[in-house]
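Presenting subunit A:
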Amino acid sequence: QAQPPIKIGINAPIQVQVGRDIRDGAQLAVDEINAKGGVLGRQLSMVVADETEDPEKGISAIKKLTADEKVDVLIGGYTSGVTLAQLPHITRAKTIALTVGAASPAITAKVKQNYDTNKYIFRTGVLNSLHLANGLLGYMTGFLHGELGLKKFAIVGESAKWVQDLLPYLKKSAQDKGLEIVMAETFDTGTTNFSPLLSKVKNSGAEYMVVILSHASSDILAKQWYDARVPVPYGGIDVKSQDTDFFERVGGKSLSEVAINFIVRAPLSERTLPFFEAFEGRYKREPVYTGAGAYDSVYAYADAVTRAGKLDTDAVIKALETIDMPVTTGRMQLDESHDLKAGAGLVNLLFVQWQEGGKRVIVWPKEARTGDYVKPQWMN
Partner candidate 1 sequence: MSSILEVQGLTKRFGGLTAVKDMRFDVGRGEIVGILGPNGAGKTTLFNLLTSFIRPDEGRALFNGVDLGRHTPAQVVNLGLARTFQLCRPFVGMSVLENVMVACYSPRGRASGEGPRERSLRMLEDVGLAHKADTPAELLSYGDQRRLEIARALATDPLLLLLDEPFAGLGSSEIEPLSALIRRLHGERGLSILIIEHKLREFMQLVQRVVAIDFGELIAVGDAQDIVRHPKVVEAYIGKSEVDLVTA
Partner candidate 2 sequence: MSLLEIQGLAASYGKAVALESVSLQVQPGELVGVLGPNGAGKTTLLKAISRTLPSQGTLAFQGQSLHGREAHEVVGLGICHCPEGRRLFPELTVRKNLELGAYLRPSRAEVEADMEKVFALFPILRERLEQVVSTLSGGQQQFVAIGRALMGRPRLLLLDEPSVGIAHRLKIEIFDAIRAIAASGVAVLMAEQDAQNTLRVAERVYVLENGRVARQGSSAELAGDDHIRRIYLGV
Partner candidate 3 sequence: MTEILVHGAVTSAIYAMLAVGFTLVCGVARILNLAHGAFYMLGAYFTYVFAVLLGLPLLLAAVAAIAATAAVGWAVERWLIRPQRDSNMAVMMVTMAFLLVMEQAVLVVFGSEVINVPAFVDRKFSLGNADIGGQQLLTLAMAVVSLLALWLLIQRTRMGAAILALSQDPLAAQYMGIPVNRAYGMVVALSAGFAALAGVMAGPFLSTSPQMALPALTKAFAIVIVGGLGSLSGGVLAAVLLGYAETIVAFLVSSSWTEVVSLGAVLLTLLLRPAGLRGKRAAF
């Protein structure tokens, strides 16, 4: 009578916090669902495979989960390079994969290009970087220009493909909207000395420094920016600055930095605050965005299976495509390339500023605003 459990495969880089949060967020959701009786009367079980940040290990993790463990669904993924490398192996195994960490648009672009082969791929945890860029553009035109009246911008980003893809688009769109881009430069992800870059930004006459960072060391940038009291405020896409302990890690030197976020401890939906409490209660730390993404993805899968009424892959895919449910970051809906939709009422992009004492204040969009923008203290 007891049916075998539904097997969820978690692929995540266990060495880093974002990876461990994928595991722990998913575990939290699995346990909650099991406590309420499981899905279709079946319990959920979870297997973890460490995908590290190396494509080779990432691929073998996928193979282990699909060929060895024969999981029903894959949830996880953090580095875009690894996730991209895994894709063909996922699709060959015909296993549904909900990716939660990787932001490259190329991941889901494949679904549209060749639906039959790639229909197994979904992105349910993060917004893709194109959404981020559009959000950033909105922040620059709507807030920085519209509300603060800034005109001259410097854009600096790490030298990575996704940034290189974004940069021309961002630059052109901003110029089209009448903003002046006085400097646009990329730097090596391994850079530890930002002094020359910061000097150049200062000399360029920029009024604001827009950053695009995920793997580079945001911490050092913040510190060196503060140490030299660079008279240009900054903000943008800064993945590490999403960490709850970022402010403390840099000794408060990120004061006044603004970073895109999609999860903060705020009532984004009815699920947000309960999730934060449950996660902190269990793991004694605040979750980062991947924790929320993995948690939501487990629920999304459970929801789809319930609606499909069976585990059949194609049925579940169809159900996922029509998903519409509240999640910790807002509301989950997917577009035709199986990608998370962004926007007001859905998963929204929040521009969050670090303020005195490590408080996080949403400064944009206007409707979500929880406080006023402040300038770096040396610019008052």
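On the choice of candidates, all candidates are chains of the complex that A comes from, given by their letters.
The rule is simple: a residue touches a chain if its C-beta (ideal position, glycine included) is under 8 Å from a C-beta of that chain, and two chains touch if they have at least 3 such contacts; residues count from 1.
Every value quoted in this text rests on a predicted model; they were computed, and no experiment measured them.
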- Task: Can you tell which one of 1, 2 or 3 makes contact with subunit A in this complex?
- Result: 3
- Query: candidate 3 touches which residues of subunit A in the complex?
  - Reply: 15-17, 159, 185-188, 190-197, 199-200, 202-203, 217, 219-220, 223-224, 227-230, 240, 243, 245, 248-251, 378
